[in-house]
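Shown below is the structure under consideration.
The other protein chains are all here in position, but one chain of the complex has been omitted.
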Amino acid sequence: MTQRKKWAVIPGFLVVGAIAAGLSAWSGATARQADAAQAPAAANKLAYPKFSGLSGTNLDGVRNNTEAEALPRIKGTEGLLLNAAQGPWAYSGASSPQNYSPEQPVKFPHPQHVQKLGMNCTYCHNSAGKAQDPGLPAVATCMGCHTLVATGQPEIKKLAAYYAKGQPVPWARIHKVPEYVHFPHSRHANGGVTCQTCHGEIQKMPQVFQYSSLNMGWCVNCHIERKARYDCSTCHY
Amino acid sequence: MSTESGATGVKRRDFLKILGVTTAATAATGCSTDQVRKLIPYVASPDGTVPGVSNYFASTCRECATSCGILVETRDGRALKVEGNPNTELNRGALCAKGQASLQGLYNPDRFRQPMARKNGQLAPITWDEALQMLATRLGEVRSKGQAANVVFINQHESGSFPAFLDNWLAGYGMPAHISYDADAPASAIAAHKAAYGVSWPTFDFDAASLIVSFGADFLDGWGPSVPLQLAWADARSKIEGAPRAIYIGARRSLTGLNADSWIACKPGSELAIIQFLRGTKSAADAAAASDVSVATLDGLKKEITGAKRSLLLAGGNAADSAQVATEVAEYNKALGNVGITVKPAAPLGIYQRLDVSAAVYNVADRMNLGTVPVLFVRGANPVHTLPRSAKFAEGLAKVGFKVSFTNVPDETTELADLILPDHHGLESWGDAEPSANTLHLQQPSMEPVFQTRATADVLIDVAKKDPALASKYAVADYRNWLVARFPGGQAAHTQALTKGVAAASSLRAADRSAGDLSRKAAPGFAGTGDFHLVINPSPTLGTGAGANKPWLMELPDPVSKIAWQSWVEMHPIACKKLGLVRGDLVTIETAAGKATLPVYNYLGIRPDTIGVSLGLGHKSQSAKKYDPDSDRKTPYFTGYGRYAEGVGINAVDLVSGDTDAVSGGIAYSSMKAKVTKTGENTDLITTEGSARQHSRGIGQATTLAALIAARTNKEAGHDEHGAAAKPAEHGEGAAAGGHEIGPKEWGGNEHEFVGGAPTNFLPGLRSPVANDAQGDLGTQDSKAKGMYSEQHWSGMAKRRWAMTVDLSRCTGCSACVTACYSENNIPTVGASWQGRALSPTVWDTRPGANILKGREMAWIRLERYFEGADDAENTFDPGFDTRFVPMMCQHCGNAPCEPVCPVYATYHAPDGLNVQVYNRCVGTRYCSNNCPYKVRYYNWFGYGEPGRRQYAFPEPMQMQLNPDVTVRGKGVMEKCTFCVQRIREAETRADLEHRPLQADEFTTACAQACPSKAITFGDAADPTWTVAKHVEDERAYHVFEVLNTYTAVVYLKKINHTVEA
Amino acid sequence: MQGVLAVFPQLDAVCAAIRDLKAKKVPKVTVYTPTIQHEIDDAIDAPTSVVRVFTLIGASLGVTFGYWVSIWSSEYWPLQVGGKAIASWIPYTIMGFEMFVMVGCLSTVAGMFINAQIPRLVTNFGFDKRFTHADYGIWIETTPDKFDELERTLRAHGAVEVRGER
Partner (left out) sequence: MATTAKPVVGKIKRPNIPAAGIQVPAVSTFEQVDNEILATLKPSSKWFMGLGVAVFAMLIGASAWAYQIYWGLGNAGYVPPVMWGVYIITFVFWVGIGHAGTLISAILYLFRAGFRTTIYRASEAMTVFAVMTAGLFPIIHIGRPWKFFWLIPYPNWRLLYPQFKSPLLWDVFAISTYLTISTTFLYLGLIPDFAVMRDRETNPVRKRIFAMLSLGWKNTDREWRHFAKMYMFLAAFSTPLVLSVHSVVSFDFAMALTPGWHTTIFPPYFVGGAIFSGFAMVWTILIPIRKWWHLEHYVTLNHLDATAKVVLFTSLMVGSGYLSEFFIAWFSGVAPEQEYFWNRVFGQWWWAAWILLICNMILPLSLFSQKLRRNPVWLFILSIFINIGMWYERFVIVVPSLSHEFEPWQWTHYTPSWIDMCFLVGSFGWFFMWFLLFIKQMPVIAIAEVKEIVPPKMLHGHGGHH
């Protein structure tokens, strides 16, 4: 009768919009996977589950990656599942950004110290098991070795200069949860969470980058998986 | 972007460079994302310091002469909170509001930051070297001119070695012993104690007494060693068997009077007649005529005293003859055989040892005005403010050649000094105190100095070292070493003792002083003309003015009038009616010495022929410059008494002639008659009081001792285990006495049956032992045990039910808990002149207390003070009213009305029974507050916690006081009492790290910790090993607004009134 | 598209033309009217609109979604508020109702759009401006060979203008 089917442009727009949104979500997820891949392969071991879309949400908390399968399944309402914690909307404006990797005033190579020399993390970050704060080594701690070791290297010279002036090294901060979140390192370290769970394979990072998103869904998923409390007042007060 | 951002500032970062590490996941002093980009480690780790873990340093409080032991919590090198030291006999872990607020003296934004000297009439910063040189030169000059004997050193009175040390130093230069001045000291009582008992302060044993009679001795208002007295009072009064009855005699019912069971409202100045009647030297009729108290009452009093098994009579007051009254009272104590039993001169407190009275400072003023004082030193004391104008102290100062101040904050006296050598704050200094013989309270710095200040003792040592004649006497490095050297056992023992803060040792004692020149004796009675007697009392929180630069104390409503940030005059409603005054009307008070215009507070507890004014406010700068909240709030403010005190209220001392008590030499404050004239203007009272009556709503409930004992007897006799008789306190049935009894019966009733058959009668203990049972019989089984709310849940949270009891028989209304809460929970003060709201887009309300006027105080715990009785106060004077003090905080209801109305789960019920407020989730609809029957939710109307905002409550360096465990709230967020959830979580974490379960009473909340009456108990009510679980079962227990079915976790224990047995 | 367009100023004229066309079983007739006239409805005697099916489906989906989103999200992270049941259907009825109305209405509108074939981009075809003003019209989609016959029929019933479009 009349010119018909022109109205089809409207659902058309909707379809295009939906595809665009899906693509953006997918690319967000793949970007994260790519980041993880940047780090040594083992980092993927505890990597966050792959994006499976919102449809993947179910109350059983079943995750798509095989590593997680090995962990105890969470039944019933405990399953705060959440693939929603991935994708472009997963950005937490309040936390420091994922993959943030500022240059440090002294280029401290973790692989050299940890992998080659076999130093323990808590040698330097000595209050990780005792306090809220993991602690940074005092310059004097560095100089304990570096008055003798590798003194000729330019980075060590920088370090020695700080020490000589009696100044601390102004390390650039990488990981930061918002002020209203309490993250006691001690409780995590003592509860069997390895450093690598959150920080990635930090022993292999020549320059440290933020491995995890530090967003709330990321925190809560791990809490449920590890049977830690997930009450709000556990972290927020 | 983060609105929960906390404080940050240049200073803090500088500070960390020197000191320590910080940050990581801690909330709070936090800093918004872009502000902290650096992690600063130690250069060299101090031993035993773990970043992010608190260290506690035992030390001694220097806010008043009492010298309570304190524990200073420090984190990453900065002091966070001051608490009482539980190791001391004196204060047993308790601490008053003033002591808590010492932290704000430490971090006061207006503290001197380095030495200053007057150059061309202006104070200008100089270096310490220059300053010391200047001082040494001056001292040399004075000595060479032979004027040393005329030098005066006025020191804020303190107990311990320093006074003797100072006297020795002065003697070295040929200068006379210093004047140890304390405007707050109870001069009349000290003089009487010395005369009658031979010691300046005996121990009072309230526990041994069965009757306490106070003649104007306001021992709960900061009179004498207030914390120890309050502890003793509360312990004695909360006993049920043999608890003492208390009678207060005075023209104004002070906080002590309100806590007493009876008030004998005698005419001001007539206490002498009453004690003389009691001692038999005056007839009842004469005494009755003098005191305007009926003969029957006086006879009754005498009968009670003589009939009491053991009585304790105390006398204070600051009238012209108060010392004489006190002496007679002390003699009467002797006659009654109380000495050695309730009054123990054999166990004296040394805190007023070597105190000089005001008369001695008058003498200095006179000498200054004669021009005979070449150099004046002042340290801590502020005579320009605390002395009456007639002393002409400020005028005298102008005639002194060289004035040196060691005071570390600007005040009226220091402002006129030529050289300022700021002392360390008490929390940065070494020292000691000897409150009782051979008990030494040690004082040690809890942190590095905040500013470039130096301990006065160290300065004295340094100066002496520059003098060849004295150098050999001062061969120690500093005062600390001097202290250590004379400590028995030396360095090692001293270090060991510091861990406890107390040692069995004695300080270097200085000889006691005579009252001195008493030439300005006041005539007994009230001078001048006028219809009213003016009684003046030191403020329980601000003293005579020292507290006014600390916003916590300024914001703390007066325990009696509930007014903050303002001076007021108390008048009885009868007097108000006669003069046609309503609450808040401005009146002019005129005495022979001066006049002031003040708003009227109509107070039941003052005689109709008397008006009352409090000391503590009225700080004003001598300079022409006035504090400008717009420009001055960003920089230190070195005039007046700092930004918080400047221009607030009036100084009541300006209304008195300044004559002294004939015996003690203390200022006779209450010695003037006053004319009161109506100005016709009205101002708003800056008060937190809405209605002073509880309108039969059973908020503060009471029972009588007799009823309690009768019920116990019944129960023991096996009558009616479960009936009303077993709980006599319930619903006021047993409390007919006084006729003011209030219980749920009067509102709502308890005869109703609720839907679902939920029981409405109060069952002892919490109705809901664990949170998820809060639904009572109405809840569905399915929801009760869902997730974390199941007791079987892995988190185990639902096994606990955090709860609190408040024993109203102990609570005196002192409000120390309020300040403790401010300190622990980073609660902003909102009353400062720059924090007001905008009256137009560009004009701000700069009245002090403008926000309080709008009801916006943030105190998570508030002290409600309700009167019962005296209903027709406008027409008849009835001294027989009862007062209920109710600390009101979040009740952590099992069925919380606030929770279901929040659209975003910002408040919800945690499985362990807490009513949680998640600040970062809050969008600020304020619906929760509307729905809270207890009205205990507080809202951030402005960015009080946001640095850089006009209303920022923590001007640098005050942000260092912020507790890193507690989020600093941004604007637009609701907040409320959390039951100190940070302490709960910290204790749980600690127990977890140590692989053990939580111990009973392992920790407590800040309010409970601070309470000088030990009225608050906190803990897990679901675990019978905790004390609180026993308290909730108490026969006096009740919930506020039980009829609303909220199942609160805060249980109140009824006040016990001690009525006279007929 | 080809067809014949007739303009009628009077209501009874167009009704008569419709009845006649119907009787002659002329297919693909479109009637234009400036407003709803029951006489025309009566003449056309069209089947009931299928929009109501859209309404039913939309409203059912809406009420289901309203309940589902509130119940599911309450159960998803169970938090107790005020001692109430975690998922409580009584208050959730409001969500169910509002979604019932919202989705029901929007799907009704969608149903109308689909069935009435709007939005359409081209209106210059088989249409005359007068139809939105005061006149009635009939458009018959047909091949040019039938134009004359139809014109005659339409004019007979009072069409003031008949034009063929090709």
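Think of it as A, B and C in the order they're written, each chain with its own count starting at 1.
As a convention for this text, a contact is a pair of C-beta atoms (placed from the backbone, for glycine too) under 8 Å apart; a residue touches a chain by one contact, two chains touch by 3 or more.
All values derive from a computational prediction rather than experimental measurement.
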Absent-chain contact - pick from B:931, B:1027 or B:1059: B:931
Given B:56, B:128 or B:905, the one touching the chain that is not displayed: B:905
Listed residues B:283, B:372, B:691 or B:999, member touching the removed chain: B:691
Positions on chain A contacted by the hidden chain, ascending: 1-2, 6, 54, 57, 80, 82, 84-85, 89-92, 213, 215-218, 220
Hidden partner interface residues of chain C, rising order: 9-13, 30-42, 44-46, 48-52, 55, 59, 66, 69-70, 73-74, 76-77, 79, 81-82, 84, 88, 91-92, 94-95, 97-99, 101-102, 104-106, 108-109, 111-113, 115-123, 127, 129, 131-134, 158
Where the missing chain touches chain B, by residue: 3, 688-691, 693-697, 699, 746-748, 837-841, 851, 854-856, 862, 864, 866, 888, 897, 900-905, 908, 921-927, 929-935, 938-943, 950-951, 971-974, 1041, 1044
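Definition applied: only the chains that are shown with their structure count from here on.
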Mean-CA-position distance for chain B and chain A (Å): 47
Centroid spacing, where centroids are CA-atom means, of chain A and chain C in whole angstrom: 55
Multi-partner residues of chain B (at least 2 other chains): 786-788, 905, 908, 911
Per-residue overlap in chain A, given as positions that touch at least 2 other chains: 77, 230, 232
Touch list for chain B against partner chain C, complex: 771-772, 774-776, 778-780, 782-783, 786-789, 894-900, 902, 905, 907-909, 911, 1047
Residues of chain C defined as touching chain B within the complex: 75, 78-88
Complex contacts: residues of chain A adjacent to chain B: 77-78, 93-94, 96, 127, 129-141, 163, 166-173, 175-187, 190-191, 227-234, 236-237
